[in-house]
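Below: one structure, written as structure tokens.
Every protein chain except one is present and positioned as in the full complex.
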Amino acid sequence: MIPEIGHFALILALGMAFIQTVFPLAGAQFGYQGWIHVAKPAARLQAFFLTLSFAALVWAFLADDFSVRYVASNSNTKLPTLYKVSAVWGAHEGSLLLWALILAIWGMMVSFFSRSIPQVMTARVLGILGIVSIGFLLFMLLTSNPFDRIPAPLEGRDLNPLLQDFGLAVHPPMLYMGYVGLAVPFAFAIAAMLGGHLDAAWARWSRPWTNAAWMFLTLGIALGSWWAYYELGWGGWWFWDPVENASFMPWLVATALMHSLAVTEKRGAFKAWTVLLAIFAFSLSLLGTFLVRSGVLTSVHAFASDPERGVFILGFLAFVIGSSLTLFAIRGNQIRSFVHFSLLSRESGLLLNNILLVVITLVVLMGTIYPILHNAMGWGNLSVGKPYFDFFFAVLSVPLLLALGVAALLRWKKDDAAALVKKLVPALIVSLLAGVLVMLWFGFSLGAILGVGLAVWVIWLSGVAVRDQLRGKRRLSSIPRGFWGMILGHLGVAVFTIGVTLTSIYSVEKDVGLGAGESYELSGYTFTFNEIREIEGPNYSGTRGIVTASDGDYSVMLYPEKRTYFSSSMPMTEAGIDAGLTRDLFVALGEPLGNGKWAVRLYHKPFIRWIWLGTIIMGIGGIVAVTDKRYLRMARRKKATAASVSSRGATA
Amino acid sequence: MKSLRFAIPLIIFIGLMLLMLKGLWQDPKLVDSPLIGKPVPDFSLPELLDPSKSVEPEQFLGQVWLLNVWGSWCPECWREHGYLEELSTRHGLTIVGINWRDETADAVDMLRRAGNPYTAIGVDPETTAVLDLGVYGAPESYLIDKQGIIRFKQVGAVTPQLWNSELEVLVKRLRSEG
Partner (left out) sequence: MKDKIRLCKRLLLLLVLLVGSSAMAAIETYEFDTPEQEALFKKMIVELRCLVCQNQNLADSNAELAVDLREKTYEMVKAGKSEADIIEYMVARYGDFVLYRPPVKSSTLFLWLGPLLFLAIAIIVAIRFIGSRQNAGADPELTDEQLQMARDLLNKEKKSP
């Protein structure tokens, strides 16, 4: 019964999406006020029905309703409750429902927080969001219905044991909030082009939405990386897998978009570029959705692949982006801006920043799809993997970080070279010193000097930027939150860079065979293999090793495990990790070697937590920026103006 | 015209979409073999049913033969065996097997139950010959000509469809070669 309600709600949501699209867009085009006002209620109703539908699916999982095929394939009675819920988005159909739900929620939020935006614009924005919704809802109802029924088996299969983890339960929703959230600035960009003009106000409206989506995407990607590290047992945190790249590319372009919007808002410049970036960012989101579900690329993350489904997504992708880019081709010339700025100015700095981000994105894109191209040309199979991406990313991030440090200091329109250089020289000295210090402490490495030096460069110059802002301000609160958001974002990047540099260069790993009581010394820590125990969990059994790691003063117990889940024969590792701010100790359990010994892998990973710490700082920066009072102030002023106008009207 | 530059993103996008469309009908997991057109790598494996004898590619020079990698742990191989038997009896195709990473008892049992299409079977428990052949899964088969050159590789089972569409013609052609 409930799954049928869920299915019906899905159909109703599709109906709402149609209403949300057709009437507002036509109304905006031809001036029918009544039709324009349909947008907000339709968006809210769509969100309501999708929430209902989603709730029905969650219920089906919690009630172990195996007559629903999706539930039977991804859950079973012994699955812990938390994972029954997260199993809802664990595979193709359910994750699509989540996608559609989150899109509807963003649309609903736009409908609530758009009081300062003219109705025509809001109508168009919601209409565009409606088109995307229609695509996903149709896709689900026609090819990937999560509510399909089957004759109920007694027991379901299982949620892939890899996904039975808190980090991975939270990762997709967070990621989708970001991915999908980029549809909002996209919709704003299309709406502006449809309206035929683009001004600084448009940029101001788009910014908080872009920052919010960016923030979610940052945290979503970080969660995935952190999860991979502690769950997969090989100490890695990024593999440049096609699906990882599919989430990273929108992030890169969203970062460029955030900065471009700042320029458009403050100076009215870069209008056409900003629109193009908004289209590009969301296109990459849709492309990512395509890559993951169509089977064109091999990936550990890929959902069940199906060329027929792939054709649908590709067609939808081609339609949405193709139309957007056609609109851009036609209207692009009208929305251009010709704003003057000097070679040495913040505008130039941000342009350089955006160029580098876009080039990095293109490199990642090319590396990801090159195997397809290579095969399509008849040259055979090819793999493009970590060595390729690591190399180019490292090379391109050098000018990016250099520019990052400088750009925050630059003044709008025109800056003074001499004054700037005076600020940069101390930064250079401090950065080199930091690099040398690191080298003395950890060991010789040019890469380390470069990486840490660049990070310190950014930190120092961020400090200078703060000092400059504070000078001549009576109150701290007169500095807009957007500024602090920027500083935090940049500091986050610096912290991230330090983590990546130090852990990539100075990590130590060793595979040893240890028997009970035997030890091995690694990077100043003695790892002692105490004993092995058999363990039982709710839906698995396994072995647990008890290892002590000690460096003389400090001692910690680690519990690496090997589990076999009843549902699949796939053995899983749970690593024993001692997390620390300056280093992680990591132990993974392997196979018994006979003669009482076990294979263990020992890791010492310096500063690896700084990688995710950096992303958290970036995320906080995003939140701070979104809550900038200037966005709220404008809404308040508009309301006051409207109120005074209407009161005058009443008395007249 | 100045505004033509705004059409550039669209043009690039169309190119990308065409590429993706082509990509949908490719299987990224089917790896081409670099050994096509090269002589079959040398190996000397003990014969499954008589370990005192050895199985070597030189023994099959002068005829067109199929080298089939299989194991009793591989469900697809079980299904394939019946058809291979038909190929060897009805079409007179010489089939040489390599039993990969298997227990002798299990392999013999499988032959008894699923049929034995093989003229000879080499045993490779340690992935020595199989590695040289560039095998990455079972079943895989190689069609080898009279000079000992690999002319065709099939990843996956040899099926009636494959025989009818490609293999039969190829075998005939190779047999007619000098």
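As written, the chain order gives the labels A and B, with residue 1 at the start of each chain.
Everything below uses one rule, namely that contacts are C-beta pairs under 8 Å (C-beta built on N, C-alpha and C of every residue); 3 or more make two chains touch, one makes a residue touch a chain.
What you see is a predicted model; the values in this text were computed from it and never measured.
S.K.: Considering the entire complex, write down the shown chains that touch the omitted one.
M.R.: Listed by label, the shown chains it touches are A, B.
S.K.: Taking the entire complex into account, which one of A:Val85, A:Leu138, A:Ile330 or A:Ile355 touches the absent chain?
M.R.: A:Ile355
S.K.: Would you mind spotting which of A:Thr143, A:Asn333, A:Asn381 or A:Thr627 touches the chain that isn't drawn?
M.R.: Touches the omitted chain: A:Asn381.
S.K.: Among A:Gly181, A:Gly367, A:Gly435 or A:Gly614, exactly one should touch the missing chain; which is it?
M.R.: Within the whole complex, the residue contacting the unshown chain is A:Gly367.
S.K.: Of the residues B:Leu67, B:Leu93, B:Leu133 or B:Val171, which one touches the chain left out of the display?
M.R.: That would be B:Leu133, which touches the missing chain.
S.K.: What does the interface between chain B and the hidden chain look like in terms of residue numbers?
M.R.: Interface with the chain not displayed, on the chain B side: 25, 27, 29-35, 73-76, 101, 126-127, 131-134, 136-137, 155-157, 159, 161.
S.K.: Could I get the residues of chain A that touch the absent chain, sorted low to high?
M.R.: Residue positions of chain A that touch the missing chain: 161-162, 231-236, 239, 241-242, 269, 298-300, 302, 307, 338-343, 347-348, 351-352, 355-356, 358-359, 362-363, 366-367, 370, 374, 377, 379-388, 392, 396, 509, 511-513, 562, 569-573, 588-591, 593, 599-601, 637, 640-641, 644-645.
Here is the rule we go by: only the chains that are shown with their structure count from here on.
S.K.: Write out the stretch or stretches of chain A touching chain B in their complex.
M.R.: 272, 276, 279-280, 283, 290, 294-298, 307, 310-311, 314, 317-318, 321-322, 325-326, 328-330, 332-333, 369, 371-373, 375-376, 380-381
S.K.: Provide the residue numbers of chain B that touch chain A in the complex, in ascending order.
M.R.: Answer in residue numbers: 2-3, 6-7, 9-10, 13-14, 16-17, 19-32.
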